[in-house]
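The other protein chains are all here in position, but one chain of the complex has been omitted.
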Amino acid sequence: MSSSVEALRPNQRPELANLSDDTILESYRAMKLIRRFEERAEESYMRGFIHGTMHLSIGQEASAVGVVVALRASDTLTSTHRGHGHSIAKGADPALMFAEFFGKQTGYCGGRGGSMHIADVESGNLGANGIVGGGLPIAVGAALSAKMRKSDQVCVCFFGDGASNEGAFHEALNMASIWRLPVVFVCENNKYGMSMDIARSSAVPDIAQRAVSYAMPGISVDGNDVAAVRAVAETAIARARAGEGPSLIECKTYRIRGHSKSDRNFYRTKEEIEEWRGRCPIERLRNEVLGLGRLSADRFDAIDAAIEVEMEVAIEFAKASPNPDPARLTEDVYA
Amino acid sequence: MSSSVEALRPNQRPELANLSDDTILESYRAMKLIRRFEERAEESYMRGFIHGTMHLSIGQEASAVGVVVALRASDTLTSTHRGHGHSIAKGADPALMFAEFFGKQTGYCGGRGGSMHIADVESGNLGANGIVGGGLPIAVGAALSAKMRKSDQVCVCFFGDGASNEGAFHEALNMASIWRLPVVFVCENNKYGMSMDIARSSAVPDIAQRAVSYAMPGISVDGNDVAAVRAVAETAIARARAGEGPSLIECKTYRIRGHSKSDRNFYRTKEEIEEWRGRCPIERLRNEVLGLGRLSADRFDAIDAAIEVEMEVAIEFAKASPNPDPARLTEDVYA
Amino acid sequence: MLDKPKDMINQVRELTYAEAIREAMGQAMEADPTVFILGEDIGTYGGAFGVTGDLIHRFGAERVIDTPIAELGIAGAAVGAALTGMRPILELQFSDFVTLAAEQIVNQAAKIRFMFGGKASVPLVVRMPSGSGTGAAAQHSQSLEAWFGHIPGLKVVQPSTPYDAKGLLLAAIDDPNPVLFFEHKLLYKMKGAVPIEPYRITIGQAVVRRAGTDVTIVGTSIMAVRALAAAEQLAAQGIEAEVIDLRSIRPMDTETIFRSVRKTSRLIVVYEGVKTLGVGAEISAAVAESDAFDFLDAPIMRLGGQEVPLPYNPVLEKAAVPQEDDIVAAALNLLRKDRR
Partner (left out) sequence: MLDKPKDMINQVRELTYAEAIREAMGQAMEADPTVFILGEDIGTYGGAFGVTGDLIHRFGAERVIDTPIAELGIAGAAVGAALTGMRPILELQFSDFVTLAAEQIVNQAAKIRFMFGGKASVPLVVRMPSGSGTGAAAQHSQSLEAWFGHIPGLKVVQPSTPYDAKGLLLAAIDDPNPVLFFEHKLLYKMKGAVPIEPYRITIGQAVVRRAGTDVTIVGTSIMAVRALAAAEQLAAQGIEAEVIDLRSIRPMDTETIFRSVRKTSRLIVVYEGVKTLGVGAEISAAVAESDAFDFLDAPIMRLGGQEVPLPYNPVLEKAAVPQEDDIVAAALNLLRKDRR
């Protein structure tokens, strides 16, 4: 924490005081970009441009951004079926993401993968995953690889509360710990695995408690507070990078939309959804910062406006892009 | 604990004082039977009567006996690749076990299963298992079944320290806890999973610590002390039977023999083996009881002698039994 | 093969494939207290594809059990329950996830009876939505039934109509062996006549859906439906195809196929799973080692899934598995070859 900032703004909580104006704006921009990207994707879905299904992370942007923006470009991450935010925070181009959702040849996966498989290994995005828990051991492997290659890369592994009941979770965290690997496990606990309330699916209310089994630090954090998430992420990332081993971070958050496009929300109440809607991480950051008088509203407005333009351009790119050629269907199976 | 017994023998630890003479002799007999059964099996193997491999539990008899002898006949158990002790403690007939090892039609599995698949579902022995961790979710299912059938059966699930790193462990313990099932998980921590020292394979030294992740009681006990094992088992079994849910018991023990018949013991020292040989659970019970003057040596000697006769008869039965008929090979695949 | 008992003809109404499956489960649960269902989101949510629907309201959370996301564990729990007197129906949310549960299904459920010398049984049903066509991409669209057809100790069925779905599921629940029940996602909304009363269809019997003399087309699951539609197109061109719905992969009713091939002398097998080492390979091989081989006038033709993971893009996705027109083209091609 920079003491000069603190001295200047004694009414700020340290997590926020710790962030430079640039970081605040970068985080705001990333969260807003994710939000608008998903809203526009949802709209495109409704209009029939996107088929299949998709899993929106609306309401959960702070966990993706708080963690990923604290990474270096060379670091890696593994993501989930609900991974748009992770990709965008890692720097994915929304135009190439839309193109993928639209099934186009120009998309991240050439139209082969769709929403559940966005990846960009070059840039360290080791991929969303349609298999719940699928990314957990892969992240361990990426961290093992980083260690063996003597790079200082850290791998962040996102997964959900539901995923934490998969055997893969247990095997992955144990391996990461015994081998002291540079990996940060980030559980986005949004209270449900599809319709299954964590109170019914897990023997413990806090996934972070499970860190005990793996002799690693485990911390629960308000997942809708990007500054708080970033603070714990920085500690965990530093620890990983220093060769001190993995950590488990649990971001308590909530998904505002249904699980997927076919969810009828029978398993939760309108009140619960509304309550969490009031805890929007994006509004919260903006309001808190404005309330402190740290930045003027037009800085935020300018970001919002730029994002609107970016979304328009990206969607137009996706629409205008060519479909993949069915004659080339079986290419890209083998290297 | 019966206070009259305690009053009578104030120099006894409560775990032992708690046991009636009959229980002590029953436990001794079961342990000795397991020991001699395995020694005779080993000998038969050397002489070429048994092919394949086998996993001996010599040195670990107290965990099998301490737990299983505390069960009711109607209770069930799932066992492991190192499961002779569990079966014998549950009342398996050594003659039918030898016959199975010898590949005979009269064996528990008609010669189809061998040492790694001894089972007797009728008597509650749901089977040894060649898959490390394979029995963990099966035990959960048996306990779920007991609960659904409103029986008061408890299921005991044996597994090793190595198995506790399998995903199946995590999934099973979590399910058992959320559904409050009548199951007792018994980890026989003999320090190694094949050649892998628990200090290298597991992030935590005590498997019992992992109970925290499943909000169930977890207790480590000296696995070479049958009275101590029985004491914790009784508590856990009573808890399970009362509908209060599962427990995790860790019996710290040691296997004196190699992992299987092909083990050259490169991964551990002679000293370590010798040290543990000195902690033989069978001698220990006998000596402690004799030292207290509670029972006379001839009671133990009589048991030993009877077991020798039983072993002879059992092996003769196995030898004399017919081989399965290859013409009937594909029978018994489907019911 | 007439499975419909005559006295129920009046009690028939239209149900969707999903409703037929739900009805079978409901009737089995009413009749037998040991039958229960477990799986992910099968309770209040009603199942990812809505198949369990309202069963939780009829039978309660004790018999319609929402499980954690833990496919290996829940499969093992089902095995353990089946081994101790219950008759679990396990729903895996997508058949692709059976890769996580494979150990319990293949090493435990399938082998327990044999390993234990015939002294135990595992009356377990594993229901799995499978197949492509919903834009769910490579990890949610596979057809892995061939894997389980390869495993002694298992039975494997693939109903293609609401009628069969109900009858085969009731038979599967009755069966003392583990039965893998592959449902096709694109069939869930298909409607068809289904008697109200419970009835069983013997597992291991194929059915001739359409008689014909020129070529035999054997289809599995949705491909049986497409084969029937293709046969209509072919009929318009003067070709009479005999269409067989295989229904069960293990045991496999090769006799019905042989009989047809002896008549038509030509065989096309259509299936959605990857062509190589898929169901069609077994059918072709079985014919090639049978006496029906001598009746063949043309090479046996397999139309299976392309050698590719299932793609997301809908055009690619369609191209990856046989469509009605592919079947028509294959038949024309085969007959043309034959004639030359």
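A, B and C are the chain letters, set down in written order, and residue numbers restart from 1 in every chain.
Keep in mind that, in the parts below, a residue touches a chain if its C-beta (ideal position, glycine included) is under 8 Å from a C-beta of that chain, and two chains touch if they have at least 3 such contacts.
These numbers come from a predicted model, not from an experiment.
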Displayed chains contacting the withheld chain: A, B, C
Of B:G59, B:G85 or B:G103, the residue in touch with the unshown chain: B:G103
Selected from A:A73, A:M148, A:V309 or A:A327 as touching the chain missing from the view: A:M148
Sole residue of C:M115, C:A206 or C:V270 that reaches the chain not shown, by the stated touch rule: C:M115
Identified contact with the non-displayed chain, of C:V279, C:A319 or C:L335: C:V279
Where the missing chain touches subunit A, by residue: 76, 78, 107-113, 117, 119-122, 126-127, 129-131, 134, 136-146, 148-149, 155, 167-168, 170-172, 174-175, 178, 330-335
Touch list for subunit B against the chain that is not drawn: 51-53, 100, 103-104, 109, 111-114, 116-117, 129-134, 162-163, 165-167, 193-196, 200-202, 262-263, 266-267, 323-324, 326, 329-330, 333
Touching residues on subunit C - with respect to the absent chain: 72, 96-97, 99-100, 102-103, 106-107, 110-111, 114-115, 137-139, 144, 146-147, 149-153, 250, 252, 273-274, 276-282, 284-285, 287-291, 293-294, 299-302, 306-309, 311
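The rule is short, and it goes like this: only the chains that are shown with their structure count from here on.
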Centroid spacing, where centroids are CA-atom means, of subunit A and subunit B in whole angstrom: 46
Per-residue overlap in subunit B, given as positions that touch at least 2 other chains: 167-168, 170-171, 174, 178
Multi-chain contact residues (two or more partners), subunit C: 68, 70, 72-73
